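This is the structure I have questions about; it appears just below.
Up next is chain A:
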Amino acid sequence: MVGRTVNSRELILGRLRAAIGPTTTTPAEVPRDYRPAGGDVDLDVLVHRLTDYRATVHRCSDAEVAKVVDEVLGGQRVVVPPRVPGHWLPATVAAVTDENLTAEQIAAFDGVVTAAAVAIAETGTVVLDAAPDQGRRVITLLPDVHICVLRTDQVVAGAPDAIARLDPNRPLTWISGPSATSDIELNRVEGVHGPRRLHVVIVPRP
Partner candidate 1 sequence: MTSTFLGMPTTAPRGVGHLRGDQSFPAAARRALADSQLRRNLGHATATIRAKSAAVIAEAPDWQQLRDAGAAIKADVMARLPELLEQLEAAVTAAGGTVHWAADAVEANRIVTELVAATGSDRVIKVKSMATQEIGLNEALEAAGITPVETDLAELIVQLGDDRPSHILVPAIHRNRAEIREIFLREMPGVDPALTDDPVALAAAARRYLRQTFLHTPVAVSGANFAVAETGTLVVVESEGNGRMCLTLPETLITVMGVEKVVPTWRDLEVFLQLLPRASTGERMNPYTSMWTGVSPGDGPQQVHLVLLDNGRSAVLADEVGRQALHCIRCSACLNVCPVYERTGGHAYGSVYPGPIGAVLSPQLTGVEENASLPYASSLCGACYDACPVKINIPELLVHLRAAHVTAQRRPTTESIAMAAAAYTMDHPALYAAAQRAARLTRLAGRRGRGLPPPLSGWTIGRDLPQPPPQTFREWWAER
Partner candidate 2 sequence: MRIALFVTCLADTLFPEAAKATVRLLERLGHQVVFPEEQTCCGQMHVNTGYPDDALRLVRRHVRTFAPYDVVVAPSGSCVGSVRHQHAMVARRAGDERLASLAEEVARHTYELSELLVDVLGVTDVGAYYPHRTTYHPTCHSLRMIRVGDRPLRLLREVRGLDLVELPQAEQCCGFGGTFAVKNADTSTAMLADKMRHVLATGADVCTAGDASCLMHIGGGLSRLRAGVRTVHLAEILASTEAS
């Protein structure tokens, strides 16, 4: 199998080289006249875009996060990443830290509470990078409710800012609203395989 793979590699690269013909290998100049990173951040835009795609937005102090979690998930079972701040979790939720839980175990939780890495105002997008306060990708996928706590200093204007901040070596999940589909008559409906409810809690920078 190894031998065949090597042969196909040479075959394909040979075909592609022949197809291009004699060529330069210096990268071509790409005109990047679109809006660059560094634009002004407008939190109201973020809130509008999140709401527009059916996420629920809460704005409060860091100390009040527990109250929001209580309102949304009080009395329910919640999975959390290893380093989520303890004061975000009210006594009313049964919080279990993900320490190599199985997928089936995670699927049995009602909700998940995480931090975020970056948020994009213009598109209403939250990005998770699997840091210890966000956890493994699976924990934000299987429970039906995701509460994501965002600091205002994590909010950027547009996609170029987010790309500049993120580390491609980490597994990244960009989330824009709850799970949705446009597959039936091209109308967007929320709620397919991922969490059907997304709550974004915006807190001031520390």
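The candidates were selected such that all candidates are chains of the complex that A comes from, given by their letters.
A few points about this structure:
What we mean here is this: a contact is a pair of C-beta atoms (placed from the backbone, for glycine too) under 8 Å apart; a residue touches a chain by one contact, two chains touch by 3 or more; residues count from 1.
The model shown is predicted, which means the values in this text are computed figures rather than measured ones.
All listed chains 1 or 2 share the complex with chain A, though the touching one is 1. By the touch criterion stated above, chain A contacts candidate 1 in their complex at residues 1, 5, 8-20, 23-25, 27-35, 37, 49, 53, 100, 103-104, 107, 120, 122-125, 130, 136-138, 141, 158-160, 162-164, 168-195.
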